[in-house]
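Missing here: one protein chain of the complex. Every other protein chain is in place.
Coming up: subunit A.
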Amino acid sequence: MKRIVTALVNNQSGVLNRVTGLMSKRRFNIESISVGRTETDDISRMTFVVDVEDEAQCEQLIKQLHKQIDVLKVWDITDQAIVARELVLIKVLSNPQIRTEINGIVDPFRASIIDVSRDSLTVQVTGDSEKVDALIELLRPYGIKELARTGLTAFPRGQQRQVTEMKPYSLIK
């Protein structure tokens, strides 16, 4: 099962290494990781999409992450109301004849064509993973030359408490 886990970490050299090392040491399957600064200096957010066997394995992952001294907070946000987005660049084979056709596919996804050359064009799309996957599938028949995904980044929606106010994962509460 896929789970979305997000963590606030000290923005220090080596933290990504600690976290990915931990995941491979304990044989957790990572589908994607995205890392970037947050509104607070010195703190970064990491968002993982992981493929785990069951809830117990996900719980173990979260506890292991939590144990890292540079990991300040961790949440499994899969079942919460969240905004989750990734950005994908897709280079599709094309020629002037089918450009408009591709435009027609891309438009409803609110994706944009950001580069055009003689025999290809590049589509940029942001969205949740289903939307992105759907677009990729529609474009696949034209021939995908290159594909780059940033991985998902996410946090809970605004009506909820701020992430930083939320209770971190804990067994004792």
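In this section, a contact is a pair of C-beta atoms (placed from the backbone, for glycine too) under 8 Å apart; a residue touches a chain by one contact, two chains touch by 3 or more; residues count from 1.
Just so it is clear, contacts and distances are computed from a predicted model.
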{"item": "UniProt protein name of the chain not shown, from \"Nitrite/sulfite reductase\", \"Acetolactate synthase\", \"ABC transporter permease\" or \"2Fe-2S iron-sulfur cluster binding domain-containing protein\"", "value": "\"Acetolactate synthase\""}
{"item": "Residue among A:Thr38, A:Gln64 or A:Thr78 touching the omitted chain", "value": "A:Gln64"}
{"item": "Contact footprint on subunit A, counting only the chain that is left out", "value": "9-10, 14, 17-18, 21-22, 25, 56, 59-60, 63-64, 66-72, 170-173"}
